[in-house]
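Yeah, one chain of the complex is gone here, protein chain that is, but the others are all in their spots.
Each chain gets a letter, A, B and C, in the order it is written, and its residues are counted from 1.
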Amino acid sequence: MTDPVLSLKGISKRYGKLEVLKNVSLDVHAGEVVALLGENGAGKSTLSGIIAGSRAPSEGSMAWLGQDYAPASPREAIDKGVVLIHQELKLLPELSIAENVFIGRWPMKNGVVDRAQMVRRAQEQLSRLNLHIPATRKVGGLSTANQQLIEIAKALALNAKLLILDEPTAALGGVETEALFEQVRKLRSEGVGIIYISHRMDEIKRITDRIVVLRDGERVQDFADSATPVRTIVESMVGRSLDRLFPPVPDPTSKTVLKVDGLTSVDGAFNDVSFEVKAGEIFGIAGLIGAGRTELVRAIAGADPVRSGTVTLDGEQLALKSPNDAIAKGIVMVPEDRKDQGLVVSHRIGENIVYANLDKMGSRWLMPAMKRRFADAAIKAFGVKGRSDQLASDLSGGNQQKVVIAKWLTRNPRVVVLDEPTRGIDVGARAGIYDIIVGLAKSGVAVIVVSSDLEEILGVSNRIMVLAQGRQTGILNRSEANDVSVMELATQ
Amino acid sequence: MVALDVKEQGSTSMGLLSRLSGATGPLIGLIALCIFLSIGTDTFLSVRNGLNILDQITVLGIMAVGMTFVILIGGIDLSVGSVLALSMMVMGWTANVAGLPMGAAIVLALIVSGFSGLLVGIMVTAFRVPAFIATLAMMSAARGVANMITDGQQIVGFPDWFMMLAIDRHFGVLTATVFLMLVVVAIAWVFLQFRSEGRMLYAVGGNPEVARLAGIKVHVVTIGVYVACAVLAGLAGIVLAARLDSVQPSSGFGYELDTIAAVVIGGTSLSGGSGSIGGTLIGVLIIGVLRNGLNLLNVSPFLQQVIIGVVIVLAVGAETLRRRRA
Amino acid sequence: MVALDVKEQGSTSMGLLSRLSGATGPLIGLIALCIFLSIGTDTFLSVRNGLNILDQITVLGIMAVGMTFVILIGGIDLSVGSVLALSMMVMGWTANVAGLPMGAAIVLALIVSGFSGLLVGIMVTAFRVPAFIATLAMMSAARGVANMITDGQQIVGFPDWFMMLAIDRHFGVLTATVFLMLVVVAIAWVFLQFRSEGRMLYAVGGNPEVARLAGIKVHVVTIGVYVACAVLAGLAGIVLAARLDSVQPSSGFGYELDTIAAVVIGGTSLSGGSGSIGGTLIGVLIIGVLRNGLNLLNVSPFLQQVIIGVVIVLAVGAETLRRRRA
Partner (left out) sequence: KDVKKIGLAVANLQANFFNQIKQSVEAEAKKRGIEVVTVDAKGDGPTQVNQVQDLLTQNIDALIYIPAGAAAATVPVKLAHTAKVPVINIDRNAVGAPGDTFIATNSVSSAKGVCDYIIKQAGGKGNMVIIHGQKGTTPEVDRTKGCMEAVKANPGVKIVAEQWSNLWSQDEGFQIMQNMLQAHPDVNIVFAQADGLALGAAQAIKVANPSQKIAVGGFDGDTAALEALKNGVFDVTATQQTQKMGRMAVEMAVKIVGGEKVPAEQLLDATLTTKDNVAGFIANHP
């Protein structure tokens, strides 16, 4: 084999007393795709950041093409050809797509930014990813999936020699993922080294040449062969044996809890949607990106206004003017974007849990000890790795997501809506969240799950409704649902 | 060692120091300032001067409490100085021209102030006018109305008991107005720390969309906060009227920047979601002590302006350095 | 139909309307204001009055350009009024007391202004003092220094050619100062729209962390912007000196709020990352036309304050309504 392009030796990283990476060594060769796996908080993003020059290691050294390599800034790394697609979106909503793609290195002509060239080249990158929106459009207002694709286009435009993709598909559906994979394969054949981070096991097996597993900041195991059974990999990640991902799904009762009739959005994102969810039922909503699933469930949770249609809960027709109305009636939502909608990331997680329960505590004095007890109970019930006085921003993505769910469940809701509940969450934690979902159903709650992960939606739902371009194209029972039947409806 | 322990605890449990959040640097600055002035002058460190300083910060202190609420939710209020003047003129006119009893005049003044806050709140929530613009407009309009009430004239001469509120030192210590300020500060502190409505301000300031999806009525909270801020500005106007025994429509000109400065020096973040009343009190005291001390040091007025600028930066910069070291 | 087409294009291609981004509402407001004043007075609609208005907005216009830069990167600058006064006093002292040639005096004044901006920039970047506090401190300090230069006295009497810059209407139309303002506006527009340094301001204002990760030197950009804003404030001071043929340390008092208001009315967002010079020009014109028009209408000063407040809210509120409908 050739010499590695990138070689890490004994990298460690500490935040105060916390040791996030412990003596990690890693080689990446030209033209290979290395999967970096690990639970939430294992240190994958931290390691990526160190390679890409946005954080400095506490110990250890790196070599790039045989030379010592210690980038002081992301710019230095980019100039050498090391490009990182961040786990969090790093886009400027007020600028156009084209400007975002070329941010900081806009093409110039005669001392001014050459807009025509910039737009043209950006458009080329977009079409590589099958994204057909004008590159002159503002990024703000695009769906998360499209923004993620733009983030990828931004990296493709940099002509990287080493590309790190940190959970690029977390917000993508099947079609977009395919387009991305095509590009990854193309880059690999061009000799680009790739580090690929994901929590979706099926992807890992399809795209990567070699698997490296991190656990608690240590490199614990390698799998050279992508034929290794998923279970073996997962057990290596979580450090214990894991019997199953999806728990058995219970049968619903016959009592209808939620009834949605002819619901139509104000801006046309969804049209004339009708369905019922029974107590104890897990109702999945599937569809391609942009099908209007998020808009639909936001409307049910009172977050957006509707043009027409009704929502009935336990036989009572609701007038949902705000999330507050919905919550008061017992409809709660775990939103798809946890950083902007689920958590105040700059506040402590204890506070975040309390925020969702303030009305219940309204008449009482909020003594710190009481708040802590309340929050600690919720944190413990969901196995969040963290303390109530930690800032939400210091938690790993998976643990943040658990906090978002945890903050609701003390309220004993009637209907729980989960939009992309496991986006960016590791397999081990995912099993925990599925247990929570099933546990809710067992306790008689009506659960609605929206997901772009087909395996997930097939795995947990009693019934699956499919949306295509805002229209409801069918509802499948668990027995008739499989990837083919769902995709057929989704592309109608 | 003991100090270290306290700090350790403070950062994990919700101890006193952490409650002051961003204000530890300014607190150190305030203490340094006091030590310096105690050594540099022979008049600073006396009960009499301490009480003077308390007297001098009443108006600013009351307004800064309302401003803390506003800034906590990520807003800003430039109209406080004008609302203060409006409240004074309404009170003065009602009592001395319309001849109603003083108590009624005060209530009416506070109602008018609250109404101006309500207008701002509606502009900000229903019409999405940025708070900066809505309150800038209110700043201009309220000043205009305050002027129109008496066509720019002042009104003097209120009942003796009213003026005495700002002068009589009960039990030889606190005037009624200082006592009022302390009560306002205490209530605000308890409200923000221990009441769920108070915590809502932090949630709204931290991220309004998260707060809304968590079932908090963001619009109601926002309007409530602007009303509270305006009523407190109005109350500060009443205190000022007692202190001056007169009302004039030009009062409170430029107070908005002083008030915002006090709040921000006290560690409340202008982007909302973090800060505390304790910090604001420190900010108010820094401004009050600084002005008082520079006068006692007989620093020339022009040089005072330079020194005030430098001390403000040092007080806030100290916080940054402290954090960086920690 | 045609209008509709243009709008469609505007939102996808970078048409003129979209370049004004948030300023369409205010533009409508400005036009409505002009129509109203043309009907309501017989003096508003004349070439001469138009030139007067241009004269009257030069100082505000030049300062507002610098402020647009600052607000675009998500900052704020409260020191512009004081820096303007400082620049004037430095120029006046150098020319009339130290007796250096006028050109040297102007250059020195601009250097001193730039230096004050540099200090602010360093405070904001290296010491992470919030811009509000850093510039508030500079506002106080610069005013103090301006006063100390002549112990508060004004200086009068500059060379004739200097005063003529603000008086002589070349080709019967533009004075040199108005021409200077137009040049500043044009350069700033080109800079922001077409230079990569200009686009960096949008990136830094949109999200400094994103900008940093993209390799933009956020600190350098920030310091540069505060220096530019201060130099432009200093330049506005020179213009004001020519206009008044005298300098005094109290000049520019309260201009910071006017300037910020002009920028924000013009659709630049206080949170940074969006806005345009075209919008700022509209904001400046709204303030200029409004003041001019109310005087022509002979409206009493108190009522003027109320009307100004109402118009500001309407101009900005119109933008919100327009968007909601779109």
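Just so we're on the same page, contacts are C-beta pairs under 8 Å (C-beta built on N, C-alpha and C of every residue); 3 or more make two chains touch, one makes a residue touch a chain.
In this text the structure is predicted, and so the values were computed from the model without any measurement.
K.L.:
Since one chain is left out of the picture, which of the remaining chains does it touch in the full complex?
P.N.:
The omitted chain makes contact with B, C across the full complex.
K.L.:
If the hidden chain were put back, which of B:Asn96, B:Ser246, B:Ser271 or B:Thr320 would touch it?
P.N.:
Here the residue in touch with the unshown chain is B:Ser246.
K.L.:
Spell out the interface residues on chain B facing the chain that's missing from view.
P.N.:
Residues touching the hidden chain, for chain B, are 43, 46, 48-49, 52, 55-56, 59, 147, 150-154, 156-157, 240, 243-246, 248-251, 253-254, 291-292, 295-296, 298, 300-302, 304.
K.L.:
Since one chain isn't shown, list which residues of chain C touch it in the complete complex.
P.N.:
41, 43, 46, 48-49, 52, 55-56, 147, 151-157, 166-167, 240, 243-246, 248-251, 253, 291-292, 295-296, 298, 300-302
Just so it is clear, only the chains that are shown with their structure count from here on.
K.L.:
In angstrom, rounded to a whole number, how far apart do the mean CA points of chain A and chain C lie?
P.N.:
Roughly 44 Å separates the two chain centres.
K.L.:
If you average the Cα atoms of chain B and of chain C to get two centres, how far apart are those centres in Å?
P.N.:
The computed centroid separation for chain B versus chain C comes out at 30 Å.
K.L.:
In their shared complex, at which residues does chain B touch chain C?
P.N.:
78, 123, 127-130, 132-134, 136-145, 147-148, 151-152, 254, 257, 260-261, 264-265, 269-270, 301-310, 312-313, 316-317, 320-321
K.L.:
Could you pull out which chain A residues touch chain B in their complex?
P.N.:
Contact set of chain A toward chain B: 301, 303, 322-324, 326-328, 333, 335, 340-347, 351, 354-356, 358-359, 361-362, 364-368, 372, 387, 389, 407.
K.L.:
In their complex, what parts of chain B are in touch with chain A?
P.N.:
Those residues of chain B that touch chain A are 12-14, 193-197, 199-200, 202-203, 206-207, 209-217, 273-274.
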